[in-house]
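Only a portion of the chains appears, each positioned as in the full assembly.
The chains carry the letters A and B, assigned in the order they are written, with residues numbered from 1 in each.
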Amino acid sequence: MTATTARPVLIRSDKLLLGGAAALIVLAGLANYGGWASGLGFVLSAAAMSVLAALVGLSVEQLGDRFGPGATGVLQSALGNLPELFICIFALKAGLVEVVQAALIGSILANLLLVLGLAFLVGGLKHGTQKLGSERARTIVVLMMLSVTAMAIPSLTYHLHTPAETHEKTFSLIVSVILLGLFALSLPFSLRRDRSDTAPPPHEKEEPRWPIGMAVGVLAVAAVAAAFVSDWFVTALEPAMDAAGISEAFAGLVIVAIAGNAIENVVGIQLAAKGESEYAFSVVLNSPIQIALVLAPLLVILSQVFGLATLTLVFSPLLVVVLVLAVMLAAMIALDGESTWLEGATLVALYAIIATAFWWG
Amino acid sequence: MTATTARPVLIRSDKLLLGGAAALIVLAGLANYGGWASGLGFVLSAAAMSVLAALVGLSVEQLGDRFGPGATGVLQSALGNLPELFICIFALKAGLVEVVQAALIGSILANLLLVLGLAFLVGGLKHGTQKLGSERARTIVVLMMLSVTAMAIPSLTYHLHTPAETHEKTFSLIVSVILLGLFALSLPFSLRRDRSDTAPPPHEKEEPRWPIGMAVGVLAVAAVAAAFVSDWFVTALEPAMDAAGISEAFAGLVIVAIAGNAIENVVGIQLAAKGESEYAFSVVLNSPIQIALVLAPLLVILSQVFGLATLTLVFSPLLVVVLVLAVMLAAMIALDGESTWLEGATLVALYAIIATAFWWG
C-alpha cells in the first residue's frame, strides 16, 4: 500500500526452502521407486513432508496477505493440515486405522503437551514468567476444549457399553457432520479476527513479495507433491515400524503426529523464544481445534465415502482419557494466565510419560 | 413503600397465564380420564406442567417480594422444582427408574449445555461478547461443581467395582443425607443474597401486585394441580415412548428434563437476550445445584421411605461421565469470564451429540 523500495520476489530463505524441497522430493522419490532401505526412505519422505508443509505455509501467507489476516487464518485452517490429511488418507488406504487414530490424538497431545511445554520452557528460560490470556486466547481455549470433548463422545459411548455401541459408524458420521458444521460456523469468527492479538506484531508484518500467480502456482505444486510424498511416507512407514519394533499406536501417536506437524511446532517454539508468548499460544492451541473440527470428521466421512478402511471416532480408551486430561490441563494453564519454565518442563515430562505408555506393542 | 398510583392486582399477562393454566389442566384431565390418544394426552399434560411451573414461579415471586430477594431465592429453591419432584415420584411409582435417573442428569446437562449455550448464542448475537464472572457467579460455579461431583461418587464407586458396590442403597442414602445437610447449610448464604448481582436490575423490580392471600392461594392450588398433572404426564409417557420408539434413557434425558424445566430455561434465555448475561448465568447454574443438593437426594430418601421403585445415586456410566465433563466445561467457561455466540453454538452442538448418544435404545 505505502510506497516501498522495490523488494526482491525471492529472498534467500525462500530460495533455500524451494531448493531444499525439490532436492528432498527427488531423493524421497528415488528411495521409494528405487527400493532403497525402508529406514532411509522413511526419513527422506518425512523430511520432504516437513519442507512441503513449510512451503504450503509460506505460499498461503503470501497469498493471504492480500486479503487481510482473517483470510490468511482461514486459508491456513483449510490448507495447513493438507499434508497430514494426505498421510492419513494413504494410511487408511493401507489399512493402518490404528496409526491414523493415534496420529489424530497424537497431534493434539503433541501440541498441548510437548510443543506448549517446549514453548513455555524456552520462553520462560529466555524471558522469565510469560503472560498469556488475552481475551481472544481464552476464547480459543474454550473452543478447543468444547470441540475436543465433542469429538470424544463417540468413544465414551462405545467403551461404556451403551446401546449406541452397535451404531459406531452411524454415530461417528453424525458427530462428524456436526463438527464440520461448527467449523463452518466458526469461519466468520475467524474472518473477523483482530490482527492485534493473534498475528505477529506489526514490526514483523511484511508486504507480500510473491506475485499472486507465483503464490498460487507454488501452492498447487506443493499440494500435488505433498500427495505423492505422503504416499511414499506411508509405504515406508510399515517396514520401518517392523524393523524398529514399534507398535502402530506409538508410530501414529509420536512419529506421524510430530512429522506431520513439524513446521507448525517449530514456529510455535520460535515465537516463544522471541517472547511472543501470546501469539505462540494461539498457534499451538489452534491446531487441536482444526484437528477436532476439520481433519478428524473429514477423514471419517472420506473413509466411508471412498471405501477406505473404515475410520470411526471410536478411539482406544487410553487415547481418549489422556486426550481429555491433556485438554483440561492445557485449558487450566491458559486460564491461569501465566507460564513458567518449570510448568513447561512438567508438560514435556507428562508427554514423555504418555508416549512411553504407548511404547509397548 | 413509596406513594404510587393504584396498580391493578391482575395485569394482562397474569390473566392470560391463569386462564391458560385452567384451560390446559381441564384438557389434560379430559385426555387422561377420557382415554384420548396417548400422544395428545402427553403433549397436553406437558404443556399444562409448563404453565403450572410458570404459575408457581409467579406466585412465589409475588410472595417473596414482601420478604426481600434472599427469601424469594429460598422459596424458589424450595418450590421451583416442585413440578419436577412430582413427575419423578409418579415415574418411580410406575417403576420408571431409568427415566427418573436420566431426567435428573438430563436436567443438569440441559441447563449446563443446551440452555447455557442458547443463552450465549442469543446474548452474543444480539449484544456481542458478554461478560460473566461476578464474585457471586464464581461462588455458584464452585458450589455447583462440588455438589455435582459429590452426587457422582456413588456411581463411580459402583462402576469401578469396589467392595462398596454391594452397599449401593446404604451408600446412596448416606450421600443423600450429606447433600441435604449441605443444602441446609447453604440457606443462610442464600438468604444473605445481594440483590445486585443475582436479581434483575432495579428498573425491572416491581412492587408486589397480588394480596398475600391471593399469592398463597394460587400457590396452593397450583401445587395441588401440579401433582395431578404430573400423574397424567407419567401415565401418558409410557405409551407415547412406545409409540415413538424412544428409549427410557432418551425420554428421561431429553423430554422429561426439558419439559420439567421449560419455564426456567426460557427465563434464562430471555435474560440473555436482554443483555443480562450475569443474571442469566446465575439462574442457569443455580438449577444444577438444586438438583444435586435437594431433588436427587430427596427422591432417593422418599423412594426408600415410601416403598417406591428404589432409586439410588448409581447412574449409568455414560450419564456420570458426561455429567462430570459438562460440569468441568461449564465451570471453566465461567472462570474464563466471557462468552461469545460461537461458544454458545459449540455448547448446543455438544448437547446435541450427547443426546444422540442416548437415542438408540
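Basically, a residue touches a chain if its C-beta (ideal position, glycine included) is under 8 Å from a C-beta of that chain, and two chains touch if they have at least 3 such contacts.
These figures come from a predicted structure and were not determined experimentally.
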Which copy number describes the whole complex, given 2 displayed chains of the same sequence? 3
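Heads up, the rule we're going with is that only the chains that are shown with their structure count from here on.
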Quick one: chain A and chain B, Cα centre-to-centre, how many Å? 41
Touching residues (chain side chain A, partner chain B) in the complex: 135, 138-139, 141-143, 145-147, 149-150, 153-154, 156-157, 160-164, 166-167, 171, 174-175, 178-179, 181-182, 185-186, 189, 324, 328, 331-332, 335
Spell out the part of chain B that touches chain A in their complex, as residue ranges. 129, 247, 249, 316-318, 321-322, 325, 328-329, 332-333, 335-338, 340, 342-343, 345-347, 349-350, 352-354, 356-361
